[in-house]
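Working notes for the structure below.
All protein chains but one are shown in place.
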Amino acid sequence: MSDVAPAASPMLNSVPPTSGQAAALERTWRDPPGLLGWISAVNHKTIGKRFISTAFAFFIAGGLFALAMRLQLAKPENGLMGPDLYNQLFTMHGSTMMFLFAVPVMQAVAVYLLPLMLGTRSVAFPRMNAFAYWIYLFGGLMLMTAFALDIGPDVGWFAYVPLSGPDYSPGKRADFWAQLITFTELSGLLEAIVIVTTVFKLRAPGMTLNRIPLFAWTMVVTAFMVMFAMPSVMLASTALIMDRLVGTHFYNPAEGGDVILWQHLFWFFGHPEVYFIFLPGLGFLSSIIPTFARRPIYGYTAMVLSVIATGFLSFGLWVHHMFATNLPDLGKSFFTAASLMIAIPSAVQIFCWLATLWTGRLRFRTPLYFALAFFVILVIGGMSGLMLASVPLDVQVHDTYFVVAHLHYVLLGGAVFPLFGAIYYWYPKFTGRLMGERLGRWNFWLFFIGFNVAFFPMHLLGLHGMPRRVYTYGAEMGWGTLNAVSTFGALLIAASVLCFLYNAWHSRSHGAVAGPNPWGGGTLEWATASPPPACNFEAIPVVHGRDPVWEAGAEPTHVAGLSVESREALVTTVLDAHPDKREAFPNPTPWPFVSAVATAVFFIGSIFTPWAVVWGTIPIGIATTIWFWPKRRETAAHLALERAP
Amino acid sequence: MSTSAIGGGAARPAGTTREASMQRRTEGQQAVRRVGAALDVAALPSVGFSHRSLMWWGTLGLMAIEGTAFALAIAIYFFFQVHAERWPYTTPPPALVWGTLNTVILIVSMLPNHLAKRAAERYDRRGVWMWLGLCLLLALLFLGVRWLEFSALNVRWDTDAYGSIVWTLLGLHTVHLVTDTWDSAVLEALFFTGPLEGRRYVDVSENAMYWYFVVWSWLPIYAVVYLAPR
Partner (left out) sequence: MRRIRVAQALSALALIAMAGAAFAIGSSPVTTGPHDVLAPAGVQADRIGQLWNVFLGVCTLVTLAVFAVFALALWRTPRATGETPADLSSLGRHESGPYRTVVGAVAVSIALLLVLLAASVWTDRALARMALADALSIQVVGHQWWWEARYGPAANEPMSDQFVTANELHVPVGRPVIVTLTGADVIHSLWVPSLAGKKDLIPGRTSKLQFRADHPGVYRGQCAEFCGFQHAYMGFQVFADAPADYAAWEARQRQEAAAPAGAALQRGEQVFLGSTCIMCHTVNGTTAQANFGPDLTHVGGRTTLAAGMLRNTPQDLKRWIRDPQKIKPGTSMPASTLPDADLDALVAWLGSLR
């Protein structure tokens, strides 16, 4: 017996959609107004933009921490700050950049772009997607607040035990670090589930798996890696909190624990983590280069296989962070071989991009500049990586500025420069206006030159014996000049970021108006307005090739028959993207926000008392149950559209 | 097809044979009609079980994550054991009785779990309510016995590294059990009160799949906690 009366028969979209249908779709998919609307929003573009802005705010914070460090190191025995502040700064810089910027920003861009690229109206699990954003924000706020109150962590972003354990890190500093991990890993894991489900099941009809954009491939491979690697650091940090709070002995050698266990667990996560950052950067390159070379990418299949190979191989490298420990030599040699081998799929990708550039027709615009920087900066970083892969070389330059140089060359060359290119590239899609081209060139050159001036000398500093994580150094060491040069480079980078921020802000209202496809790109996000309507596409496109906008023409062209008065999207089969099901999507709701607040209270409370684990579950249970519990009106609307198979 | 048939709880026979699923696929493809330049999907179903539902993929992702966490926790256990001269260091191994009883309870619970899943796939509201309820009772029984298991471990979490990892292994599994019990309780209540639609039956089916995971993931943990130290 039905206990809910179905609603009246709903309007469905036609091809082409009428203006009435477009208006109805806009009403259906947009965010509700007001403060309640702000916390209830579940539209992926809203969450995506918030996510990206928040990640960039953390990027600025992390950059300011680094600038402070560089000012302290600019001359020997500088008295700008003492070891307490310095040790907090490098911990905050690393933790902010790695956990609050580099990984989340990639997921954030994916959350915004993937439904547009794949030709659908939403990500999978939009409410969980919103929850993941709030949890990430609250974790970052917790860390920043701790730092502002001078109880920020000071044990490095990698927090080795026993230094971070109960005996040598009294107080709550290291606990804030460990709980930051819990917040950000929860967010990352949930986003990974969202991304995999979206890429596999929510595509435009005809977008077979070997037609999805390469950016979608990199994100789905990254998401799988996240699911298998993040549990390791969650276990490690939870064990650390337990050692510190309730007296467990995971890392206490006196009672059977092991100091090296931390390193294994951390780096089993930590090495794949750098690929969580690197692979999406490769995805950006594969989006930007074809557009500005005016041709489809060369070697799509090889590119896909390389991304997958990189994902698998990255799980076999972690011991190269532990070459200076007393692990057996034979084991270490295996990891040398694996660490060298992973260069091969990256090389394949570089050669395919070079082939695309060589055989295309180039249009030099700011997005392409940032993408091209990869070929200089990442290649240098890759070379220093090969050196670090060798055990004998590594035992000399491990834990020196040589490694600092390497990691910044690969992370900025492989991910941050492509990310800036991606922002210039997709900014018109997000906002409807282009960023300034002249200011973009200034941004680029200041960044490129500043980066090399800041980080190249660090290779030499490491070879000349300067270790990492030192708050100062003696004048007799002879490191002063190179450090001063490096600090000057850091100031240039700061100038370039200011340039970028001004450009992004100013272009909101003064940028040239961009139509749907200002760059002439080939993927589906360019087939809709800029900014896209709330529903992404008034009629979902049907796809017949890898670059649907370039290969348009074949019929059928669009999907008809989805509701315009209820949030509905099309679920397709995994391999061939045959239309399979119509899926009802949830309306805006504040319960993900409330659940995130309850979860944050639970996590932060458990830093101070283990009872928070018990009592804290009650508000979480209540909030998540209300989140799930179906509303009668929504159920009635779904029943009106329901069809059994 | 009646649009309120599912919410109404009328029983529908559901074929789970391969032929039936292929027939559904063909019907599904026929349900999509070419109308000029348009692909009309209005006749597509809006409910689907197993890999056709997004919830299945989400549940699978959760299983991958939690399975990895369990595997790593087991790896930590053996990491400590391999470096130990004597294992457990100073305490006796956990008593077998409660853990084994709980294993039996979990294995028994797979039957009502399976029946609940089948009932859901038939849109059988009463059937779901009955079998899910039985499953829930067994889960609560399990949790009660789990309390006894903790006290029969013969070691505290802060005694030594062995105690720490054993409590963590058991604790991790207990957390999963508690969350799935709560999920099942919420679904059980919902199937009593409504409002229901087809998607809620899919939720029951995926909840059942997750329960299988809770049971199957217990078996290696049981072996590690109770049998490895002997």
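Labels A and B are assigned to the chains in the order they are written; within every chain, residues are numbered from 1.
Methods note: contacts are C-beta pairs under 8 Å (C-beta built on N, C-alpha and C of every residue); 3 or more make two chains touch, one makes a residue touch a chain.
Nothing here was measured: the structure is a model prediction, and the numbers come from that model.
Asker: Using the whole complex, pick out the displayed chains that touch the missing one.
Answerer: Listed by label, the shown chains it touches are A.
Asker: Pick out which of A:352, A:412 or A:524 touches the chain that's been left out of the picture.
Answerer: Spelled out, the listed residue whose C-beta touches the missing chain is A:352.
Asker: Sort through A:119, A:522, A:592 or A:645 and give me the one touching the missing partner chain.
Answerer: Looking across A:119, A:522, A:592 or A:645, the contact with the absent chain belongs to A:522.
Asker: Even though one chain is hidden, which residues of chain A still touch it in the full complex?
Answerer: On the chain A side, contact with the omitted chain comes from 82-84, 87, 155-156, 160, 162-163, 167-168, 253-254, 258-260, 292-296, 298-299, 302, 324-326, 329, 332-333, 336-337, 340-341, 343-344, 347-348, 350-352, 354-355, 357-364, 372, 375-376, 379-380, 383-384, 386-387, 389-400, 445, 448-449, 452, 456, 459-460, 462-465, 467-473, 476-478, 520, 522, 545, 547, 550-551.
The rule is short, and it goes like this: only the chains that are shown with their structure count from here on.
Asker: Hey, which residues of chain A end up touching chain B in the complex?
Answerer: 1-4, 6, 12, 14-15, 124-125, 128, 189, 192-193, 196-197, 200-202, 205, 227-228, 230-232, 234-235, 239, 242-243, 246-250, 252, 255-258, 261, 264-265, 268, 539, 542, 555-562, 570-571, 574, 578-584, 621, 625, 628-632, 635-636, 638-645
Asker: Spell out the part of chain B that touches chain A in their complex, as residue ranges.
Answerer: Residues 1, 3-9, 12, 24, 27-29, 32, 34-48, 51-54, 57-58, 61-62, 64-66, 68-69, 72-73, 76, 79-80, 83-84, 89, 123, 157-165, 167-168, 182, 186, 190, 194-200.
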